[in-house]
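Now for chain A:
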Amino acid sequence: MPQEYLPILILLALATGFAVVNLGVSFFFGCRRPTAEKDTAYECGIVPETNARGRFSVKFFLVAMLFIVFDVETIFLFPWAVVFRELGGFGLAAMTPFMLLLIASLIYEWKRGALEWD
Partner candidate 1 sequence: MALTDYPLITWMVFLPLLGGFALMLIQDSDEAGGQRVRAAALIFSLITFLISAAIYYGFQADFAGMQFVERGQWIPRFGISYHVGLDGISLPLILLTTFLTPLTILFSWRDIKSRVRFYHMALLFLETGMLGVFVSLDFFLFYVFWEGMLIPMYLIIGVWGGTRRIYAAVKFFLYTMAGSVLMLVAILWLHFEAGTGTFDILVHLSRPIDPALQGWLFAAFALSFAIKVPLFPFHTWLPDAHVEAPTAGSVILAGVLLKMGTYGLMRLAMPLFPTAAREFATIIMVLAVIGIIYGALVAMVQQDIKKLVAYSSVSHLGFVVLGLFSFTLLGATGGVLQMVNHGISTGALFLIVGMIYSRRHTRQIEDFGGIARAMPVFSIFFVITALGSIGLPGLNGFVGEFTILAGTFSRSIPFGVAATSGVVLAAIYMLWMLQRVLFNGEPSRVNSRLPDLNFREWVVLVPLVVLMFWLGLYPKPILGKIEPSAQAWLRQVNRRVLRVESPRKAPLPQAVLSSSLKGLRP
Partner candidate 2 sequence: MPVVIPDIALSLAATEIGLVILICAVIVADMFTSMENKSLMGAFSFFGVVVLGFVALSGWGGGVRTTFSGFYVLDNLSVFVKVVILAATGFTILLSLQYAKIERFNHGEYYVMILFAVFGMLVMASGNDLVSFYLGLETMSISSYVLVSFIRHDPLSREAGLKYFLMGAFASGLLLYGIALVYGLTGTTSLLGIAKTLGGANGAAIGADPVMVLALILIVAGFGFKLAFVPFHMWLPDAYTGAPTSITAFMSVAVKMATVAALMRVFFIAFPSVAGKWNLLLWLLAVLSMVWGNFAAIAQTSLKRMLAYSSIAHAGYVLMGVVATSSFVDGKVVFLPLGVSAVLFYLLAYMVTNLGAFGMLILLCREDYRGDNIEDWRGVGRAHPWAGLAFLIFFLSLAGLPPTAGFVGKLFLFGAAIQNEYYWLAVIGILSSAVSAYYYFRVVMVMYMETRAESQPVVEFSKAPSLLAVLVILVVATLFLGIFPGGFIEAARGSIAGFI
C-alpha cells in the first residue's frame, strides 16, 4: 500500500526542492542594491494608501455567510433536480422541510435587517 503514495512523495520533494533551489540561487547569486522605492509594498503597481490590516465592516461577513447558506442550498438542489423524477414523493418529502427551514431563516434575516446594507 505505501507504494501507492510514492508519486505524492515525489511531487512533494519536487515542489519543496524547486522552491528551495530558486530562493537559494537568488539569495546567494543575486546582487542587491536596495532603494526606498524597492522596499515599498508591492500592490500591483498601485501605491498603497493605508495599512493592509484595516478592518472590514461586519456586513461583508454577513453577506459572505448568506452566500454560503444559499450556496449550499444550490449544491443540494442541483443533484436533487437531476434525479427528481426517480425520487418521486420521497424526494419531495425530503426537500420540502429543507426549503421550509431556509425560508424560515430567510424571513429571520430579512426582518433582522441582514439584507440591508445600512
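The rule is simple: a contact is a pair of C-beta atoms (placed from the backbone, for glycine too) under 8 Å apart; a residue touches a chain by one contact, two chains touch by 3 or more; residues count from 1.
Selection rule, in plain terms: all candidates are chains of the complex that A comes from, given by their letters.
If you're wondering where the values come from, they're calculated on a predicted model, not measured in any experiment.
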With reference to the defined contact criterion, which of 1 or 2 touches chain A in this complex?
2
Quick one: which bits of chain A touch candidate 2 in the complex? Just the residue numbers, please.
83, 86-88, 90, 97, 100-101, 104-105, 107-108, 111-112
